[in-house]
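Sharing a structure with you now.
Apart from one protein chain that is not included, each protein chain of the complex appears where it belongs.
And now, subunit A:
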Amino acid sequence: MACECEAVICCRVTPKQKANVVSLVKKYKKAVTLSIGDGANDVNMIKTADIGVGISGQEGMQAVMSSDYAFAQFRYLQRLLLVHGRWSYIRMCKFLRFFFFKNFAFTLVHFWYSFFSGYSSQVAYEDWFITLYNLAYSSLPVLLVGLLDQDLNDRLSLKFPKLYLPGQQGTLFNYKNFFISLFHGIFVSLVIFFIPYGAFLQTMGQDGEAPSDYQSFVVVTASSLVFTVNLQISLDTSYWTFVSCFAVLGSIAIYFGIMFDIHSAGIHVIFPSVFTFTGAASNALRQPYLWLTIILTVGLSLLPVVCIQFLHKTIWPSVGDKVQRNRRKYEMQLEEEEKKKKTSGFQRNRASRRSAYAFSHTPGYANLISTGQSIRRRQTAHGGNAGRRPAL
């Protein structure tokens, strides 16, 4: 019956009973629970819930020290959930989906290549590329998405609480999304292998020397993959800061820098048997034909995704999409509201008025409240809190 109610109030409960209520909800509703409290009697409840929030204040620091998040005022909970919680969920989901996609795209190329290499598990990239791919060539941009991305700014997130629903319903990362990432990775790996395969079938280089050798093939597939993966994350990023720009361009630059280094003459002289790709990058990448191959591969990997996303957002827009589309309009509305607030003179901010009560074994500061000493008496017609006797 409690679940049918919008809100349930339990009063005169002991700490143990508070924890029991939370575990009841957790067990039978299979929900993610959050509990917030500020006193030592809330510690049990905070520890039992999935997320515990402590308010630091009158009652001491016990609640804060056993909690996952702590802040000073109850009203900050709204910001914690609607802004930071929502952003965190969206970032995590983008990060996970992208990580699965890029690794599927990277690995499955070998699967397709094995059909043409006698099933001998011949790698379709240089060994050093495989080592550095997840380390340097594709990880920084997605890491920054996981840290900084915001699809809507904080004021709009607070204005439209409905945007919080995808997080509660788990719509951004579930089995369906995982399989979509998988298929996306499969599609991109097919493109990255078969376009260069077709281009390398029976062709020769600009000066007659055949470029259809293994090392040039490897350079072409690796370059297309790095470009595709980095451009895909830049399409997925909603919040373009200077750092994300730098990360994407930096990853691509690092790739070319390291590749030309490894394929250079100097390093081969020092380690002849470790670096055997001498001259591959410079020979391959001076041919316009191979650059056209790379451009086609990258284009064919990215354009269908843009198209599908556009169609999806047009035909079945989510709440987030709708808000994003009309972002300017809403931001202007918010600014107008703020201006109105400012011009209407000084107002005591109601939210900071002390109206939360703490129960403790010692009298504490209750006198301040009960005698009305801490509340300014207001003679204006605002009515309400001035001189109101608090319920104890």
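To be clear about the criterion, a contact is a pair of C-beta atoms (placed from the backbone, for glycine too) under 8 Å apart; a residue touches a chain by one contact, two chains touch by 3 or more; residues count from 1.
Criterion: contacts and distances are computed from a predicted model.
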| item | value |
| --- | --- |
| UniProt protein name of the chain not shown, from "Actin-related protein 5", "AP complex subunit beta", "Cell cycle control protein" or "Centromere protein S" | "Cell cycle control protein" |
| Touching the absent chain when the full complex is considered, from A:Val32, A:Leu135, A:Leu311 or A:Met332 | A:Leu311 |
| Contacting the left-out chain in the complete assembly, out of A:Lys16, A:Arg325 or A:Lys341 | A:Arg325 |
| Hidden-chain contact residue, picked from the options A:Pro15, A:Gly146, A:Gly250 or A:Gly299 | A:Gly299 |
| For subunit A, the residues touching the chain missing from this view | 56-58, 61, 64-65, 70-72, 116-118, 120-123, 148, 150, 195, 197-218, 235, 238-243, 265, 268-269, 272-273, 276, 278-279, 282-283, 287-289, 292-293, 296, 299-300, 303, 306-307, 309-311, 313-315, 317, 322, 324-327, 352, 368, 373-374, 376 |
